[in-house]
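To start, I am sharing the structure in question, which I have written as structure tokens.
Note that one protein chain of the assembly has been removed; the remaining protein chains are unaltered in position.
This part shows subunit A:
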């Protein structure tokens, strides 16, 4: 069937895996170096938001034997919510509801190169206390899920906007030349160098944490 993307989501190739095979790999998908399995993996961040591709269409009926198939990429904490969000958006765009439609496929999309640092630009639409606004934000991260998570955290802290009031319009990987924000551009330095000015050394595990300490901490790196 024809799948016409009605939302222009990020156009760079995304590595797609079915949810079943995803369960075999680990969360977020890390790079296996030359099939070497005794290489350790750094504390893999468990992403709160996963990226899903949901494909659905209206149910075939007498009027329309082959309804158009629509595909959408969205972020949700789990698959159930992803499907729900899919219908939410689709309802607003086409005359179809969950009750007279069907989801054909839902796959989780993983990061293709989770060890490469990228600049992500996120276009969003959010609802503030007084109305709807559009925004463009930039984040520097290794994975798109990480950048989206950063975005949700930042929106919550800076604008007091919660998850359900934010709609992601578009995400894209931005080449360094086209970044707009100074706070991401300042890391585009191949000879970057800065000291860690304020360094509190913490106990290596939470078990060794104590309320009182005998001496004041040495904050110098």
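The working rule: a residue touches a chain if its C-beta (ideal position, glycine included) is under 8 Å from a C-beta of that chain, and two chains touch if they have at least 3 such contacts; residues count from 1.
Here is the rule we go by: contacts and distances are computed from a predicted model.
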- Task: Identify the UniProt protein name of the omitted chain, choosing among "Mitotic spindle checkpoint protein MAD2", "Ribosomal protein", "tRNA intron endonuclease catalytic domain-like" or "V-type proton ATPase subunit a".
- Result: "Ribosomal protein"
- Omitted-chain contact residue, chosen from A:91, A:125 or A:202: A:202
- May I ask which residue of A:99, A:157 or A:190 touches the chain that does not appear here? A:190
- Query: For subunit A, which residues touch the unseen chain?
  - Reply: 30-33, 39-45, 115-117, 140-142, 182-187, 189-197, 199, 201-202, 204-205, 220-221
